[in-house]
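This part shows chain A:
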Amino acid sequence: MPTPLVVSEVAKSFTMHLRDGLRLPVVSNVAFSVKAGECVVLGGPSGIGKSSLLKMVYGNYAVDSGQILIEHEGRVVDLAGADPRTILAVRRATLGYVSQFLRTVPRVAAVDVVAEPLLARGVAPAEARDAAEAMLDRLNLPRELWQLPPATFSGGEQQRVNIARGFITDHRILLLDEPTASLDATNRAVVVAMIAEKKAAGVALLGIFHDEDVRAKVADRIVDVSAFSPRKAA
Partner candidate 1 sequence: MTDAPLLKVRDISKFYGARIGCRNVSFDLWPGEVLAVVGESGSGKTTLLNCLATRLMPTSGSVEYRMRDGTMRDLARMSEAERRFLMRTDWGFVHQNPADGLRMAVSAGANVGERLMAVGERHYGNIRETAGDWLGRVEISADRIDDQPRAFSGGMRQRLQIARNLVTSPRLVFMDEPTGGLDVSVQARLLDLLRGLVQDLGLSAIVVTHDLAVARLLSHRMMVMKDGLVIEQGLTDRVLDDPREAYTQLLVSSILQV
Partner candidate 2 sequence: MTTADLATYNFAYLDEQTKRMIRRAILKAIAIPGYQVPFASREMPMPYGWGTGGVQVTAAILGPKDVLKVIDQGADDTTNAVSIRAFFQKVANVAVTTKTRAATIIQTRHRIPEEKLTSGQTLVYQVPIPEPLRFLEPRETETRKMHALEEYGLMHVKLYEDIARNGHIATTYAYPVKVEGRYVMDPSPTPKFDNPKMHMSEALQLFGAGREKRIYAVPPYTEVVSLDFEDHPFEIQTFDKPCALCGAQDVYLDEVVLDDRGGRMFVCSDTDHCEQRCASGHRGHLAHDKEAAE
């Protein structure tokens, strides 16, 4: 089984210059990997650094040391030391991310927000739009909202737009930050089914799920982040 995501010896701390250079260690010695078709869930109490770790894997947070190896277009890229252009290319083609909150752009319709990742990969606009509509339909977002910018949507509606946007592509690696947090039971079930499909398609998934029920349904393996906590080690 291919292993498209390998994290090894990663350490991260925040230096708070505004508080006299206070150094807050986050994680150290992080090592795990995710195989294709596997869903690995990051576990541990809140505040232990799960979200930060996910952001490091996405290139959103810098790491102090270590490697984040990603199989991208037939070669291995170390995201920890990659230049911005490489990170963007990896995100466009290989690495997807469903964040907890949707960062809305004024005036862009929900359906276009969802279609955007496909357009960025060169899919024809009509085709991308059809795919986006199918995703929104599946996630039960009321049809009358599709043409509206999501800024005024409820939390659950925004999250569904976000999920649709994250799941629409065939990225080989997908990072999920509490994708079901503000969803009702019906839509949670849809997301669980979608994750199962991704797994069946050989996508490597790494996620954070606080909902135990969902976690139990999707997780193949749980990586306990508290094992990497420097505070525990100290």
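One rule holds in what follows: a residue touches a chain if its C-beta (ideal position, glycine included) is under 8 Å from a C-beta of that chain, and two chains touch if they have at least 3 such contacts; residues count from 1.
For anyone wondering why these and not others, all candidates are chains of the complex that A comes from, given by their letters.
Model, not experiment: these values are computed from the prediction.
Candidates 1 or 2 all belong to this complex, yet only 1 touches chain A.
Interface of chain A with candidate 1 (complex): residues 14-18, 55, 59-62, 84-85, 87-89, 105-108.
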